[in-house]
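Notes for the one structure printed next.
Only one protein chain is missing from this complex, and each of the others stays in its spot.
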Amino acid sequence: MLASSVFYSIGGNMKKLYVVIVAVLAHLMFISSASAQPTNSNQLSDPRVRQALCMAIDMKTIGETLFEDQIIMADSLLPNGPMKSPNLPDYSYNPEKARQLLAEANWDSNRELDMVFYYGDQLTADFMAAIQAYFADVGVKMSYRLLQGDVGAQLNSVPDDGVNGPAAVDYDLGYGARAAIAMQEYYNTFKTGLNPQTPGDPKMDALIEKINSSADPEVLKPAFFEIQEYQMEQVNICPLYYQKLFIYESNKVDRNGGAYGNAQYNYNWGITDWNVSGGTLQTNTGPVEFFEQPWYNLGLWIHNKVVFDRLLVADGALQPVGCSACESYELAADGLSLTFKLKDGLTFHDGNDVTVEDVAWSIRTAMKAPQMHALIGNTVGSIKGADAFKDGSTDDVSGIKYNIADRVITLELTKIDPNILTTFTQFAILPKHLLGDVDPLKFQQSDFWQMPIGSGAFKITEVKMNDFAKFEPFDGYHGGKAGFDIIAYPSYDGDGNLIKNAAAGKMDYGFTKNVADVAALDAMDNMGTKAVDIPYTRMMWIMQYPKP
Amino acid sequence: MAKSSLDKKFDQIRKREEEKTFSTKKRSRIVNKFLNNRLAVLGLIIFTIIILASIFAPLLSPYDPMRVDLRSMRQPPSFDHWFGTDSTGRDVFTRVLFGGRVSIFIGLGSAILSAVVGIAVGCYAGYKGGWIDVIALRISEIFMSFPQIILVLLLVSITGQSLFNLMAIFILTGWGGMYRLARARMLSLREEEYVQALRSFGLSTFTICYKHMLPNALSPIMVNITLSTAMFILTEAGLSFLGLGVPLNIPTWGNILNVAQDILILQNYWWMWGPVGIVISVFVLCVNFIGDGLRDSTDPSQQG
Partner (left out) sequence: MLLVISFLVYSGLELSPGDAVSHMISPELASTITAEQLDAMREAYGLNQSFLTRYWIWLTSMVQGDMGYSMAGGVAISEIMVKTVPATLELSMVALFFSTILGCSLGVISALKRGSGTDNSLTVAGMAGVSIPEFFFGLVAILLFAIELKWLPVGGRLLPHYETLWDRIPNIVLPSLVLALMMTAGAMRYARSSMLDVLAREFITTARSKGMPEWRVNILHGFRVALTPVVVLIGFRLPLLIGGSTIIEQVYQWPGIGSMFIRSVRASDYPLVMTISLMYVFVVLTASLIIDVLTALIDPRVRLGKE
């Protein structure tokens, strides 16, 4: 548009006049797409620009080449499934359309977009190089950089004014992911005042309210359809692809019918029935300095999965399917009260009984400990009296009632938590008699985490920190006794040594999200991989607030 | 009072000195000796070829080092792509050439700059002594009391990754060695008779220091510059292995070689790491040969 180049040369009141003229012109020219114009001084607030950016990336080719055909194309934040709307707009690769939209939006071709990411691996760097090339092809300059230091603050700082900005982050585009157990988690952060990239919008707020209003899938379905369609029409993020999870196993392992599922969390994988030839299962995610407490990265580490027990158990898709440590449970019809009865005769690895007092203490501690998974945080936060307990005004939580002799514990809630049962498939019961005196704020710093004791299928018998940790089957486990030991080698930040170790026969089980690893593992005679669909969306964030 | 004939002679020498009319015939002997060292000459030739190839990279290759072509990824070497293509279909030969620009710039640039800093401070402080020397010595001691790689790691994590941060860090960690070297040479040279003689002529400190003593200290310094260049190039590669080097979007030899971390690539796609590995090693080897040749031709005590 010619007007806007004139625009900058004119000051004072004339400026306002021109803004109006430009806006009117824009409105007349693009009447077809209702709100297709920038909402602030940042050109990225123009939906046409955002659409163009999405259409400029040939995800299909990238998927088939760089990602070795191991990804699923994404068309919205929500993973494919019953909640997926059938009426989503098509933003697949279309460079002509992208160029046309950019021309319509009068894109400033001198502007260099600043793209950030936080994965330090080669594949991500290659992916960024590819996106850069695709953008260049439609006339958009982009440079990319790896975030360092306080990544959380650099990515997620929210402006003081959640509608008008200015932005509290300094990037234009970001490459990242959202993993969720509950579908609502995908959208809740778009609420006004919570999102670092997208300005608040009353319609979005109302739609978010809707998807959180019930626990009934049939009620939620139309609400999810609506929010998906609205978001993709606005394109306030650009969905790139759905990540699969890959479980790898050596030919020494036979699951004996055990299920495969979302291995980042805890599910019923039947490990006590596995056959492992040689009697030792080697894996990674062992401790480097200490064992991480199990309420944060719920099932990431091997000890999360095997050392601790949970009240409920989930299937591979993380849907609650029944009891683990509980004998029975009952969720009230109004969803506001949940009662568990514990199995009889459960013990921790040190021989002490597991009681409902341990459960109650675990829940109370989770209210105060800072490094907490959002799922657990939400559930324990909705228990009656949680707020008073957190701020220190009471020593007890009024919504937790238990009787040790009857092995019964009841939780009363102030509001519905649609995911409360899922929470208890992931929430590890920890021993009060060993951890009761620890300051919850420094929970992770206790000596306990040098060699933790739980009530799960395996107990830790030997720890050579940073060399290996050894787990042996626990006699007292209610689910039966496994016939093999586990050796865990240390790894963190993904396992950079995975391929080396697997090639040398030092790896029998594990999981990865890195498709480069998958290609290498599949090429080995002794290893095999299995892809699992997980709710994990990789996307490009688009920062739409005006720049400060 | 008339000057003695000896005084006159000294005055003449002083005059010629000040007019800078002394020729340095001595140098040609060093050059001859250097040229007799076959390895050093070979090193110099290959060194020059690699540098020229990097400088004229755009003329030598029709490709853009950043040009992504996903449909032709990981192709083995062919007539079109001499070193094949990498995981995003970029031409490896082109990237090695362009990577050389950055890597050599970092290595040689940091070495020369740290030498300039180190020598300027070292010569003066070493000859003059006094508080300048004390302060400079203390500062250099602080930098030199870390193992090099440890200090670099620490500084990279403090400043963050960028090309210029890396060079600044290399200079910061490298000048101390040069300074020490220059200072030590000065300390032992200034006790030499010829320096005492110059001083008694009344030449200025600056002239004695940088004009008369420095050339005599130059050979170990030249050797040191070449060795530092080699070391910086290797450190750059090592840092990219640790993920703390030059950001991955800039092609450097270290960043290109880094794909060898992926065992699958190491096993199956030799052209993605082989050529660049050889180029780094050969380049560093040549630099070392040159350094060795310089050492042999300038050091009279070594008749190797």
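Of note:
Note that the chains are named A and B in the order they appear, and that numbering of residues resets to 1 at the start of each chain.
Definition applied: a contact is a pair of C-beta atoms (placed from the backbone, for glycine too) under 8 Å apart; a residue touches a chain by one contact, two chains touch by 3 or more.
Remember, it's a predicted structure, so these values are computed and weren't measured experimentally.
Contact with the chain not shown here comes from a single listed residue; of B:182, B:213 or B:230, that residue is B:230.
Looking at A:41, A:319 or A:450, the residue that reaches the missing chain in the full complex is A:450. Across the entire complex, the residue among A:95, A:139, A:166 or A:377 in touch with the chain not shown is A:377.
Annotation for chain B: contacts to the undisplayed chain at residues 39, 129-130, 133-134, 137, 141-142, 144-150, 153-155, 157-160, 184, 187-188, 191, 230, 234, 237-238, 241-242, 254, 257, 260-261, 263, 266-267, 273, 277, 280-282, 284-285, 288-289, 292, 302-304. Hidden from this view is one chain, which touches chain A at 118, 147-156, 176-179, 185, 189, 196, 280, 288-290, 296-297, 370-374, 377, 439, 441-442, 444-447, 449-450, 462, 464-468, 470, 487, 489-490, 492, 497, 500-501, 503-504, 506.
Here is the rule we go by: only the chains that are shown with their structure count from here on.
If you check the complex, the residues on chain B that touch chain A are 66-68, 70-71, 73, 87-90, 160-161, 243, 247-249, 258-259, 261-264, 268.
Across the interface of their complex, chain B is touched by residues 58, 61-62, 65-66, 120, 122-123, 125-126, 128-130, 132-133, 143-146, 148-149, 496, 499-500, 503, 516, 519-520, 523 of chain A.
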